[in-house]
Each structure stands twice: as structure tokens, then as C-alpha cells.
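Missing here is one protein chain; the remaining ones are kept as they sit in the complex.
The block that comes next holds chain A.
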Amino acid sequence: MLSRVADSIFWLGRYTERAENYARFIDVNFNLSLDLPPGIEEQWDPLIQATAGMEQYTELFGDKKTRSNAIYFLAFDERNPNSIISSVTFARENARIVRENIPRETWEVLNELHYYVQEAYSQKIWKKEDPKHCFKHIKNQIQLLNGIAYDNVPRTQGWYFSQLGKYMERADKTSRILDVKYHFLLPSVADVGSPLDFLHWVALLKSVSAFNSYRRLYGNIKPDLIVNYLVLNRYFPRSVLFCLIEVEECLHAISESKHGFSNAAEKAIGSLRSDLEFADINDIFDIGLHEYLDQLQLRLNSISDSIYDQYFKIQPNFTEQFQTQE
């Protein structure tokens, strides 16, 4: 597979996963806002914080953290490179680049999704009283994309690069969603364990579709168990450990090596995966959840860099410096 194509497929996987995750947590936070007891203000800045967009947000909108500004910024602002509209546009660009390598239906669904998001943008959906259906549609279309791929794409390199992108992104986003809780403000320390605190944790579980399966496994809503579930559970498809296991398997499938590691990316993921595998929830709280997640994200970024060096980097075929053609 061409390095350039592999790169695009990887990013296609990342961007669709990113768009879906943003749609999920906007949707859930919107829902949460409906459940809030009277007198409690909606909080949108934790989402912006967790997506690492606060600096840019403040630059664009000042300190006004209104619902419509936040939804606009996270979903429809083209100036935000991670917004849904940007992610879908980039995903479509990457799909265009590798169109000859992907199922026709994938391209068509993604193309339609692109036009749908553009339409939602021009209709100013973030100003509407109920923008929920829009985010639900985006989420559904991306799940449709996953379904099409699952049933159509041969399990060769292309498949593994797209899954690699998807699980790298998901590991990062699940850790960021957990981090949202760190940024949520409770009115006072006494509110820990209060109904409001409870609502936050439920919202968090729901934003990764983990609420039902968590209930089945643990019953009561307890922060340490939730963190355990979303970081260290090896069976839940959106937990960090699950994603890391997938990433490692994809990398081995791509290099066709079974044991140990055959390149820097495999080495780094192997070490990260085993750290999580042997971790105890108390270790995480000892370090501090926020700090732990921060470390995790940095290690994920460095794995991403190694993947680039190993597979996507193209050697220039020009030895001299030429001018670009007009």
C-alpha cells in the first residue's frame, strides 16, 4: 500500500471517530443540561477544556461560555480544526484521496454526511432550541460507516490502518471525556456524592455509551469504579485499555510480526498497554486522575509520531529545489 494512501486511511479513521465523539458528548451534555436542578447553570467549558480548545475559544468568543457559542465552536466552527465540521471535511478530503481504495458506499455516505453538516451549518442549527437530532444523525451516519467497513473491507493493510486511526483516536477521546469530570465544577466540596455529582458521572458514562454495561457490571455509580471501567476494563470497546490492545494488534498485523516488537511504534504501544494491564485503580488516584490522563495522552501522541515515521513518511524524489507549478 502506498505510504501516502496509508496515511490518508489512518486519518480517515481518526477524523470520523473524532466527529462521532464530538457529536456524542455534545449530545450528552445537552441532555445533561435538561436534567439540571433549577438554579444550576449549564457548564460547557469542561467540554472545551477537555478538547484542548479553551485558548482558541477564549480568543474567538471571550469569556462568554454560552450553550450556543460552545456548540457552534465544537461542532460548526471551521476555525476550530477539531470541530465536527472540520473533522468531517478532513475525513472527506482523505476519503477523496483514497477513493480507489475504499468501498463505494463508504464514500457516498461520507459525502452525504459532508453535505448534511454543511447544511446544518448554513441553517445555524446551534441556535435552534433542539439541535439534538442533528448530532444524533451525525453519530448514526458514522456508525453506518463503521458498519459498511466492517462488512466490506478485506482484512488487509488498509483495514488495519483505518482501525489503527480509529482506536488511537478513541483511546485519546475516552481519556479526554473522563477528564471532563475533572473540569466540572461542583458548587462546593460538600456536593461530592450529591445528586448533581451523580448526574455528571452518569452523563460521562452515557457519552461513551457505557451506562448500561457499567450498571450491569457494577450496579452503583462510584467514581473509582467508573474510572476503572473506562480506563482499565479489557472488554468494553471504548475503554482505554481495550483501544490500546486493538492498536497493538493492528500494528502487529501491519508489520506481520507476532511477538515482541519490530519497530518503535510497536515497542511504545507494548509498553503502554502492559502498564495499563498491570495498573491498579489506586495507582491512578495516587498519581491523580487528571495528571494520569495527561501522561497517557502524551504517550499516545508519541506513538502516533512513531507510526508516521515508520509508515507514512515519504522520501522527497527531488534533489534540487524547484518552483511550484502555477
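Heads up, the rule we're going with is that a contact is a pair of C-beta atoms (placed from the backbone, for glycine too) under 8 Å apart; a residue touches a chain by one contact, two chains touch by 3 or more; residues count from 1.
Definition applied: contacts and distances are computed from a predicted model.
Of the names listed as "Circularly permuted type 2 ATP-grasp protein", "Transketolase, central region", "Amidohydrolase" or "ferredoxin--NADP(+) reductase", the one that matches the UniProt record for the absent chain is "Circularly permuted type 2 ATP-grasp protein". Contact with the chain that does not appear here is found for just one residue of A:108, A:191 or A:291, A:108.
Among A:122, A:220 or A:315, only A:315 touches the chain that is left out of the view. If you put the missing chain back, the residues of chain A touching it would be 1-6, 93, 96-97, 99-101, 107-108, 111-112, 115, 157, 254, 311, 314-319, 322-325.
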